[in-house]
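Below is one structure, written out as structure tokens, with a few remarks after it.
Here the complex is missing a single protein chain, while all its other protein chains stay put.
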């Protein structure tokens, strides 16, 4: 087998050194009953690279890829162009096939990248410190709520109706068996939605509240000024947790830090990482320096070596499971290191100038499409203040319409019917994302598809 | 522009250091009349990576790719499966973006690879020394004829009728303005063709002959024992030059060295390199040690460093243009280094065991297809002794038939009509190549296509 | 360090710390110093070209960001060079043996990377209509089928993002199953040899953890375990093969006893690579086990992640598995999300969603490519060669290092040593590790598991050749010898790496986690 270096001759020579009669002797501890005497039935035998490639390519060919069709799907994962050099760099064996940098003297490459990544994320979010990544945005948000509890010693988390429903679901799952209290609400498919939501939160935040969790831009694409909410939180001694699912927005929109956030979590996929059908993605986690010892996940810090040269190491590990075990701030071990590298490389290529340009381009294109769709009878624009994603109310249910658009080779967005199954009040909502990848021809194709589908 | 690091600020700072008023001052030597005052007209301006990618992908999409259709085209370029690890390694920046190893202390990677490559090629061809590559098989053959002239001080090269017509054309072009004499003949579309050809050559080789050039397997796929020819050459004091256009054959067929060749040249594309519409390819060049100082191209040799450690350097450079100028053995400078690396990596993955297996597989599949096609009325098998490629005589002209097959999504081979334009005696010949990539379904598709095309 | 870019005179660190040689750049030939991105780049540099922004008036008004962000950019050439130089300061499996016990650093086939990048997998959105991603759902279903057959378990949850996330998945299912029968036992028993994620996970979902000691043979102390079982014990989290690299021979007994006492058995499957194809954990009686695709099935670690941690379940826990999951239908494949689940009988007891989308698709593709390449026969050989290599290491070093459990018989996929052999040298496992760096090796896992003193856990994996093992063995024997002769030299190691020994204490005392322009400040 091509991945196995040992030859039959090697194996017998080694068995001799070990003093074992045969390979079975090494599995002597396995109870008789559990020993398998041959390959497991019902599975194919080994296969040449060429045939494996053909079989997988055949599966891949059955999927409609974002790059080949008019594409407007968002809601927490976005189609952006990733420069070819990003993929080249993350495929360098020294990055791809290394482990967590536990031996810093021969892991300065990974460590410096993490230090640079943390510094980029801190600036982007307007916070003081960021960690070396979490699994994704949804798990990062849950970790933030737990961190807020450790910081405030309070159990009640209030979650905005504008937070991605999958994120809320994850939080609910993880708090289902703890005594944490999670208060949330359903969004309404009416204009200026976030306003009411924020009013509700500001009114309700109290001395039992550990944190208020709000997403900006929110699930409908609404962008809001969170300063009043931050003030209310701080007045009540609660932390404001801001969730960002489209990090490109931070090139154009005021940062959560500037608006008063205490913890910022986000999904970093948009920068440097592909859609990958949902994973691997990149959880961003940043906060105020004063709370650093309550942070989950890995942290890379600066230090010096025996000769006084600057170097980097993993630090504050006493927060982590491999040292602190049941007292750890989180159980996370493997994180999203390589996705963080891709993010950092892409962000380096962009730089502040490129990021602002990219963000402006995304916004302008979204505004253009929103105006075009707004003119179509049966489509009402719900989101008035947005970045690159907005919600419309259709004259009929959105989910079946989307299926029709798909048949016409257009991926038109995400239906609220899929995100909020069974919620009649939302079923006519459609969320449309527009990035730099969408061409005018794609806009035309979307409009035409709307025309073609009979009476939705 | 993304590839240009200088900022406007950098540029003016540097101009100050130089003491130049502006950039134009640096182009002062250019005659007024020839100065362009702006971007050249009729060409597009700079373009984002994403748009360049789309434009080129659109062109690529117009081509019918070997991997997606039943494919039987050969004649000097072959579709083989190249393991993914080969491409990964040749994309390592340290290999991809380095130059000819003129500073050996920091080019040991490239140099050791070349030494290993030379050693692999020598073994494969059955020769004593091989160089570090030529452009491709056709130019390597021409260089071999010139080398034979230097060695024998004779001017007449006799070329077998079985040599690839493009190779012969290149030789004729390069000798058109020298006093070299090239004798050649047209192949005949009859059985046992190479026999007659060899008889002719054996009879004709004489004291004026510098070399006899023969291809094995020949253009029709015939494999022949060259020993008698080698004896005749040596008796006449001429060199035998053997051309191999499908190196995989050397895993199964007796080596040219064993048959008495003095120089072996070949096209190495089959191992490690893709079809690439004809280039870049890999010229192989090997010979007897006694002639090494007459060899063209680069040679890598073993030596030691100041501490006595083994290392490698380019050597015998006094043969080369950068030292010897008009007295050089060849004008070649840039060669096919990276293609040689790909060849060497793939050959390392195969090893002797894998190469023999691959060759047996190719041969067996070709035999299977030949038998199937032999049973089709209107198709006559011309080649009886072959490796993975054979020639058939059709009941009508082959070239139009191939176009018909192409319309049906089958790339059925190469017509002699294309290789020998205007030669009526050959126009019914079709050369069919079969590699490990061709499936039984591909065989069926070819047969069906023959059926479908009306009355050829 | 800013200076290094423009060239401050710095000394070459010679291997003995002397400074008889100087380079202006601080570089050492091919070992190049690289400043921080923040020192190299600037906010006005850019390595991308983008279409012009169409002239439309935006709608963000006062929400527009006005503050300088402070993100440096670089042109593409500078970017490629920055990261290429940094990468060269890393050790990696592509460079040599990476014998980190418990981490399973095996060869990462490049075919897998190629397959994961097929647009049909890499360029599809998790929320596309299901009709447009049937091939992706088929791939997940196929991988799930492999995992169930290899483990002999009836169900699998694919969405967990890594091993620890898989543990969470398994323990949540146990919590849900207990709740479903109105049982609120809270104690989870964890052997002291367990990986840190086990206790951390248990606590994360509201359990309380109690440790079970290891016996003199490096296995779970069966008597202690049985003695502790009772009405308050929700589950036992046990690693098999365990973190000493040993198979738990009493696994079946333990499972029966735990079940008998009304509890569940969670198996940490991080070491599944030692037994894949030779033993099906399901045959031992476990209830749940996560599988690190980034260990056993060779998806690359990428310097810390991403991973993927699918969890297989027994019939008892299957109904509580998380959402979403893939189901085969007459017409094709269906991604079962909330709504359908509510409707369907058999899944209405799912404990819910544990991640935004459907898991680590990119890792699924790689793992399946790896499984298909090996096949059922190859995977069995994987386990055998992994175990053979580890025992070869154990047999070749047990006379120079202390091998606490060698007397109990062969090990599985990793060889455990303790530091007793160092007692009279004044040196530690760490000193040995740093000396290995100069020899061109990545050290083994240090100080884990906690059951032996100064643990050194060596996991060669099946993708190391005999020659590679012989070189490691030779070097370790040579070091063991030299530690006696010249201990001082070891305290100073490493000498030849990009950095000498780094001060981790200083880093933690006053953490610098975010670049601050010293010049500016």
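For reference, chains read A, B and C in written order, and residue numbers begin at 1 within each chain.
Simple rule for what comes next: a residue touches a chain if its C-beta (ideal position, glycine included) is under 8 Å from a C-beta of that chain, and two chains touch if they have at least 3 such contacts.
The structure presented is a predicted model; accordingly, all values stated were derived computationally and were not measured.
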Omitted chain - touching chains that are shown: A, B, C
Which of A:47, A:385 or A:415 contacts the chain that the document leaves out: A:47
Positions on chain C contacted by the hidden chain, ascending: 5-7, 9, 12, 14-16, 20-21, 23-25, 27-33, 40, 49, 75-78, 80-81, 84-85, 88-91, 94-96, 106-107, 109-110, 373, 437-441, 463-465, 467-468, 470-471, 474-475, 478-479, 489, 494-498
Interface with the undisplayed chain - residues on chain A: 1-5, 7, 9, 46-49, 51, 83-85, 87-88, 93, 105-106
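Here is the rule we use: only the chains that are shown with their structure count from here on.
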Computed distance of Cα centres, chain C from chain B, in Å: 45
Computed distance of Cα centres, chain B from chain A, in Å: 48
Chain B residues counted as touching two or more neighbouring chains: 2, 48-49, 83-84, 88, 93
Residues of chain C touching at least two other chains: 42, 44-48, 50-51, 74, 76, 80, 84, 109, 111, 113-114
